[in-house]
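Sending over a structure as structure tokens; questions will come in a sec.
Omission of a single protein chain aside, the complex is shown with its protein chains in their original locations.
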Amino acid sequence: MQTDSPSPAGPAEDSIPKTGAQIIVDALLAHGVDTVFGYIGASVLPLFDRLYESPIRFIVPCHEQGGAHMADAYARASGRVGVVVATSGPGACNLVTGLATAMMDSIPLVAITGQVRTDLIGGDAFQEAPTTGITRAVTKHNSIVTDIRDLARTIYEAFHLASTGRPGPVLIDVPADIEFQKHADGPIRLNLPGYKIPKNGHAKQIGQAADAINRSERPVLLAGGGVITANASEELRELASKANLPVAMTLMGLGSFDQRRPESLDMPGMHGTPYANFAIQECDLLIAVGARFDDRVTGKAEAFAPKAKIIHIDIDPSNISKTVPADIPIVGDAKVVLAALAGCVEYRERPAWFARIAEWKRRHTVDYDRSAPTIKPQHVIEELCRRTEGEAVITTGVGQHQMFCAQFYKFRHPRQLITSGGLGTMGFGLPAAIGAQIARPDALVVDIDGDHSFNMTMAELSTAVQNELPIKVCILSNGYMGMVRQ
Amino acid sequence: MKHIISALVENKPGVLAHVAGMFAARGFNIDSLVVGRTEDPNLSRMTIVVIGDDHIVEQVRKQLARIIPVVKVQDFAGRAVVARDLMLVSIAVPPEKRPEIFALVEMFRGHVVDISQKTVMVEVSGPETKIEAFIDVCRPYGIKNVARTGTIAMPRQGTSED
Partner (left out) sequence: MSSESQSSAPAIEAAATVKTGAQIVVDTLVDLGVETMFGYTGGVVLPLFDRLYDAPIRFIIPRHEQGGCHMADAYARASGKVGVVLATSGPGACNLVTGLGTAMMDSIPLVALTGQVRTDLIGNDAFQEADTTGITRPVTKYNSIVKDIKDLERTVREAFHIASTGRPGPVLVDLPVDISVGKYKCNGKAQIDLPGYRIRTKGHARQISMAAEAINKAERPVLYVGGGVILANAAAELRTFAEKAHLPVTMTLLGLGSYDQRKPESLDMLGMHGSAYANYAVQECDLLIAIGARFDDRVTGKVATFAPNAKIVHVDIDPSSISKNVHVDIPVVGDAKHILVELTKEVEYRERAAWFTKIADWKKKHPFRYDKKAKTVKPQYVIDEICRQTNHDAVITTGVGQNQMWTAQFYKFIRPRQFISSGGLGTMGFGLPAAIGAQIAKPDATVIDIDGDHSFNMTMTELATAVQYELPIKVCILNNGYMGMVRQWQELFYNRRYSCSYLKNPNYADVARALGAVGITVDKKEDVPKAVTQMLAEKQPCVADFRVEREENVWPMVPAGKSISEMDGLTILESMA
């Protein structure tokens, strides 16, 4: 979609030539960036030199992977675009895991990488890597700037692409000579003819969905990370209470609906609650919002929600009917569509359905052996939840502890659980806690981690020390890779 | 200058990605790229038109040859080759002007393949210069749409092999 530029097009005769490095810094400032994460190197020296003189806070990790996870968690915790900078070659390669983590979880991230001089590209120069080639599969979009006249526009486009539609990481590769060159920019006009963002959802489809909800005896609302990304928790709650629907949440959706409420079914899926899984298998209508029916949620896709008509609300048309066929697809922004739906639904009691759910919840609580003399990891998390009154920002690694966390910490607010859901990246927890703490300086931020996950990125502890961040790391140490051993 | 490079590649998944990725990573520009099957079901032929000086094209040839599933690479520059493009072009022509277009089509040895109330679709094949010339003569009528295959080529018999 052609997007309006901040000011009308036309030659701006008064603009002064600036170096590429300055253009980048100014473009970051124009997008309200106050924090950048990243690691210096030869090809980004000019950029760092300009950042040094800017009001932007710069956080230097021990390893670019850490920097990418920090920027990612900063975005998850704040709802803003995270920005990470790395040098060419190894710096860019070190971002790959972080970009893929953000990609799988649809996190808005802008990565700026240095590149060798344009005249050296393709010659296997020192610290050269074909960054756009390597990261093509792990970014929503990427591009290399080989003409300084395209630089500002490319950065504006990157922020636009990263933060709109289904968000995701966008990478811009900037050769060192582009950072040095000077150019006077006119007004900036985005040029993305191939990029279209669905927003409102088809009115007829919304009407059909409302109808189906009103008629349903045994509905389940399934909220995914898309609800949080769209800042639509309020609208979700509104719909759920107006239509009287029980709510299940995927790992990424946790926090979108207060888990202390009786309507919460908590998390379904492989390590989910039995009552969420029973409810989905028995329901006659499944309303999925911003969820993508991945294999950890559906199990065997053909046997998933066998009795249900499926409404699928998602901003990404390619998600719809990808693994599970949708009966009523609605492509649009969750916030807008949920509000529209809430306007069309009626309250229904559904006493039999809620009684059944209550019975399942009573009989099949997720529990552990409370009389054991050893330290049970579940007990640690439960205690943490009690002491923090369910209000802490929690980050995790990947594996058993991540699942215990999802099961035993009862989340109340969106952006409160920060975890690598899709890629399942071990070592995410510690740098994520750092990024989250920077986004929310007054929050209590706890990384609930596994020992092996912590091992992967533990050097970043010194980043927390250097920046005086009061993060807590709680290691559930069992000396094994718990999930693999299991 | 334009070079026509012909690469015989293994017919298996990922080969096109390898080739396209190499061009992007090394900063070479592709003018056109055509992939099609050959007489051997295990092999495909890619015909790639590259613009660049001899040094660049030499690198292209070597870098292509380096890709494991690329079986053979030939640069047809300086050799007698038959090079052909195929084009479908839709031209805005009111019925009264159709004879003019038909005459042009005849002259270029093309075929009219579809006619509607306001348009005529023409198929033209030949060397790129001929295709370009046909576009030029049709331009005054209004070109609605162009689809071109890009160049395929084969050396004339009797010229030496690489």
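Details
Going by the order they are written in, the chains are A and B; count residues from 1 in each one.
To be clear about the criterion, a contact is a pair of C-beta atoms (placed from the backbone, for glycine too) under 8 Å apart; a residue touches a chain by one contact, two chains touch by 3 or more.
Please read these numbers as outputs of a predicted model, since none were measured by experiment.
Of the options A:Ala30, A:Ala125, A:Cys344 or A:Ala443, the residue whose C-beta touches the omitted chain is A:Ala125. Among A:Pro108, A:Gly224 or A:Gly422, only A:Gly422 touches the chain that is left out of the view. Listed for chain A, the residues touching the missing chain in the whole complex are 38-42, 45, 48-49, 51-53, 58, 60, 62-63, 65, 89-90, 93-94, 96-97, 100-101, 104, 116, 120, 123-130, 133-138, 292, 294-296, 322-323, 398, 420, 422-427, 452, 455-459, 461-462, 465-466, 481, 483-484. Interface with the hidden chain, as seen from chain B, comprises residues 9-10, 14, 17-18, 21, 25, 55, 58-59, 62-63, 65-72.
Here, only the chains that are shown with their structure count from here on.
Each chain gets one centre point, the mean of its Cα atoms, and the points for chain A and chain B are 44 Å apart. Those residues of chain B that touch chain A in the complex are listed here as 21, 24-28, 59.
On chain A, the positions that touch chain B within their shared complex are 121-122, 130, 132-133.
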